[in-house]
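Just one protein chain is left out here, and the rest sit where they should.
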Amino acid sequence: MTVEEPARSRTISVEVNGEVYEREVDARRLLVHFIRDDIDLTGTHIGCDTGNCGACTIHLDGQAVKSCMLLAVQADGAKIGTVEGLAPVDGELSPLQQSFSAHHALQCGYCTPGMLMSASALLEQNPHPSEDEARTAIQGNICRCTGYVNIVEAIVSVGK
Amino acid sequence: MSTTDTDIVTAPVELQKGHIGQSIPRKEDKRLVQGQGIFFDDVRRHGMGYVHFVRSPHAHAKIVSIDVAAALALDGVYGTLTGDEVAIQTDPFFEMSTPPGANIKDYALAVGKVRFMGEPVAAVCARTRELARDAAELVEVEYEPLDVLVDARKAVKNETVLHDDAGSNVVWSGVFDWGDWEAAKAEADRIVTIDELHFHRFSSTPLECSGALVEYERASGQWTLHCNHHMPGVGAIWMAPALRTGIDKLRFVTRDIGGGFGNKICLHPYYVTLCLLARKLNRPVNWTEWRTDQHTANAHGNERWFHDVEVAVKDDGTLLGFNVKALDDCGAFPRYEPLGCIIWAQVAAGCYAWRNVRVDFTQVTTNKAPVSPNRGYSRMQHLWLTERIVDIVGAELELDPVEMRKRNYVKTEQMPYETPNGCVYDSGDYARCLDIALDLIGYDTIQERKLEATGRGKLLGIGIGSTLDSGTNNFGQSQLLNPELQFSGNNEAATVKLDIFGEIVVTLGTVPQGQGHETTASQVVADILGCSPDQVNVRQGHDTFFNSNAGFSGTYASQFAVTGLGAVKGAADLLRAEMIQLAAAVLQAPEEAIELADGFARIKDGPPEAALPFMALGAIVNANNAFLPADFNPTLNHRFVYKPYFGMVDTEKKTGQLTLTYATQIHACVVEIDRETGVVEIVDYAAVDDCGVRIHPQIVEGQVHGATAHAIGAALFEDFVYDEDGQLLTSNFYDYHVPHALDVPALKTGAIESPSPFTPLGSKGMGEGGGGGIHCICSAIQDALRPAGRPIVYDSCNPYHRVWSMLQDPESTRSNVSVAPA
Amino acid sequence: MKVEGVKELSAPRDVVWKVLNDPAQMAKLMPGVEGFEIKDDRNWQAKVKIPLGLGGLRMTIDFHKVEERPPEFAQLNAKGNGVGAIMNMQTQFHLSESGAGTSMRWEADVKIAGPVGAMGQRVLQPIINQQVGNVLGALEKQVSEAAAAGSAEQQS
Partner (left out) sequence: MLLREVEYARPSSVDEAVRLLASHEGARALAGGQTLVNVMKARAASPDVLVDLSRLEGLRSITVSGDTLHLGAMATYTQIMASSEVEVSRPILAEVAAQIADVQVRNRGTIGGNICSNDPTNHLPPLLVALGASMTIRGAEGERTVSAEEFFLGVYLTAVGEGELLLSVSVPAAAKAADGFASITIGRDGTCIASAAASLARGAPRIALGCVDAVPVLVTPAGADEAAIREAVAGAGLEPPSDVHAAAEYRRHLATVCAVRAVQQAAERGR
């Protein structure tokens, strides 16, 4: 076994939406910047600098996490899901995505990727969430346009 | 008064509601739910550098020196820019005020002095984002701190002056005197006075922060800004002269914008810095603002004090008028100001029929972040005052708040109604909206609910917020501040064309940030051209190169449903006429016999073959036109500029039609207050909206939800608080708490449609909401606290600690108010 | 933010005065000093890394002695730069004789400017209290060592 010594950069391998990426990254690089700037998946957004807003929410090994509070090197070996991987087939939308549109659960659409990732993580564990459960699932996602009303409806109705 | 002496051009509502009025799926959604939206920070260019600003930690200080040597020495740093360079290479931005405000010198970076915490003093550009920040930390700035002014009430005394060139902290001041206040006082039974009310500082904090990718083309001297500015027409008016270039050298491109709410209108100082860097370094530069930067140094809403409020009222609750001193705090630089010193006058009378209004208005600079129009801009502050007046007067005279309002509302039979300052309320039924709102929150059971809550240690209260969302500015009101200004009227452009394969292509001058313009424009075009909205391709965003923008292009001031869609309708009407003309020529039929339907131009009730698909029309004009007569030159490509008619303002009397439409929002809510802690919970909430003809009811309702959530945040949590040294204490989402999903109650909505007689589609601009939620939450808190010593809600923000203080010491708030016989 | 207090020290006043007015001795009082440079008898500079559980907080602090009235009063200003913030601290201390020992009354007005300072507002006061506690503890140690050294000298 090799002895681990600290280094300022590291080669990591991550699987993102089923595709494997191997890159050398600075230890200080945030995962969200790796996703957006290094592998060009710009659907994952940044809305704050303190981990409050959830616009950068992704799935890390199946769990919703905020990619701005994680270093890219911490994701080494992980399976990552981003909003770009939500639609089952290119050009078609998942029931959740369709529901967001049908219920007008998005206006500017900036928080939407994070909302969808939080909501889809909920629906995987709990396919028929109540309104309270839906609200709790997105408590870490800030939306400044919708007042959440239609987002909650969109999530709940997928389970109905 | 139910007539008006202003000439008003009205257009009949001639459209059948086909797609208009339907909540069709939004065109924008498909890309956005897949993460395929294109926001400015998603745009990349080869060799681009990242910009990081060096910002002042001080609120007020002299800049003694700036040393960028260490930053430049760092590997990967492309270059820097400082205020000294800016002062040489640019001119100060144009100021709209008369002196003293007119003499303020506002540059892209601080020159000589910093005037608010977070003000950019230098910019660094480097190969990566991280390196740019590393380098920015190496820039050494020596400051000599100066006395700090954070309180407008102190600033107005001019003991310390922010802008030596102006010689005063006053930007603008003036008296507005409409009706006859002295006569109102004489007629009144009582005069209620309120010493001081405070409308606090907050902003809508769009989730996407500001930024841009700026490219410079050496050969042409052309800058392209891939950005999220949502009023680029006015942005260019500021930037081009400062950069000493022509307006055509600034190309603004926006695609998707992550919320704006007015907060992305004053980006010109940042953008000029980026333009200078792109030119100096000869490479594209990207700047992404971070949240803390946005809170500390971008755009706050106007903070306003109201002093010595006097209200003339009859014993039966009839309001005759009011007299107030308003003191507006615009932060360190006026920028979009002093427009806020007049915009409120669009709603000077609020929803009420009082005829005597006197406002002594002063605006000052302080060592805080500059303001920018923020959802409900300037009207919200004033409407909060009118609603506070109604509730405070009502409470002091023991009058029922519902009766008080109904007695004094402008009545629907008075519409169109001319206000004391010459504005014209186009249509509406405030009392009916209020009834619907009260019904939604179960007003008739409120006494029982109060009793029940008392048993649980809670204080329950009900509140009402009556607001007008005035839309489609008449920029002529700027002349009431400064008669020299050459702005008046309003306009917006759009183009509609039929292309070679039958594509209908629409370009807009507006700059949407979530309002669904692509969708609603397609509905209007589809109804005019007789096709499905799916066949209408509305180009995403704004591009100066579309040639579909006018001087006031942008998305602001609740106007798209009037100006934007007015332009779209105008262009589509022109195209329709030409398509009919062309089809008539081809089908050898009179024009009256042609109809456009189902994507065809065809002879009404004619045989199936007497029909031309749109593709045929497009192909004929664009590719197969030899057979057309020599004197027939259809283009199938039309540009229309919509221009509302206002007439001129009266600069002497300070009157005029300051805006075109008035949407109504009546909010009502029920709150519970924990007596022990002051914690406020909203337990029921209803918002009733009347914006005339709704093009897309779901989008309208979405705007109502959003405006309400902003109001809930502002009324309970969101407050830009500065300490005495000018340090912002709420610079992030921990301390500046915006509503989370669990904070927003299930919102009930209602709507009526009072079509506007003044607009092309009978629609009215909406979406800003006039802060209805703030007014009604303040109203409800005051009602709830009534059994606890009848405190007066004197501030627009009531976080728990303030509510608790009111519970502890109601008297200190009561001493603010007095009632005297007139 | 103002912090103040009274500290009883078991050493004669002139010993305490010496410790407090010797930059080299002062350096030993401050937590996490990594470098120290005396510019002249009124100005010196320290590079510190204030140890916190989450990692060091690095600052360069310039000290300037504003006023002194030996052996009873001194006023010292410190200006720190780093972590995206500027710290300004004005301290005063008054020494009076208290039996065989010394009573030190001190006050400090600490101002932090910049977004990090604003962000850390809720933890600032406890952190400053901690650091003040550390400094006073170190001072006590330093003073008693100096006093012991002094008395040892006398004995020899």
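Labels A, B and C are assigned to the chains in the order they are written; within every chain, residues are numbered from 1.
Methods note: a residue touches a chain if its C-beta (ideal position, glycine included) is under 8 Å from a C-beta of that chain, and two chains touch if they have at least 3 such contacts.
Owing to the predicted nature of the structure, the values given are computational and were not obtained by experimental measurement.
Touching the missing chain, out of B:Asp29, B:Asp42, B:Glu95 or B:Asp134, is residue B:Asp134. When the full complex is taken into account, the listed residue touching the unshown chain is C:Leu57, out of C:Met30, C:Leu57 or C:Ala108. For the chain left out of this panel, the touching residue among A:Ile46, A:Ile80, A:Leu93 or A:Cys111 is A:Ile46. Not every partner is drawn; the one left out touches chain B at residues 52, 129-130, 132-134, 137, 290, 292, 676-677, 679, 716-717, 719, 721, 729-730, 734-735, 737, 739-740, 742-743, 799-801, 804-805. Although one chain is not drawn, its touching partners on chain C can still be listed: residues 49, 52-58, 83-84, 115-116, 119-127, 129-130.
Against the chain not displayed here, chain A makes contact via residues 1, 3-8, 10, 26-28, 30, 33, 46, 49-51, 54, 57, 60, 63-66, 68-71, 73-74, 76, 118, 121-122, 136-137, 139-141.
Everything below uses one rule, namely that only the chains that are shown with their structure count from here on.
Between chain A and chain C the centroid-to-centroid distance comes to 48 Å (mean Cα coordinates, whole Å).
Rounded to a whole number, the gap between the C-alpha centres of chain A and chain B is 31 angstrom.
Within chain C, residues 119 each touch two or more of the remaining chains. Multi-chain contact residues of chain A, defined as those touching 2 or more other chains: 50. Remark: chain A residues 26, 28-29, 33, 36-37, 40-50, 52-53, 55, 82-84, 86-87, 93, 97, 100-102, 104, 106-113, 116, 131, 134-136, 138-152 touch chain B in the complex.
Contact residues of chain C toward chain B in the complex are 84-86, 111-115, 117-119, 121-122. Those residues of chain B that touch chain A in the shared complex are 23, 25-26, 28-39, 41-42, 44, 129-130, 204-209, 256-261, 288, 290-292, 513-516, 698-699, 701-702, 705-706, 708-710, 712, 732-734, 738-742, 744, 746-747.
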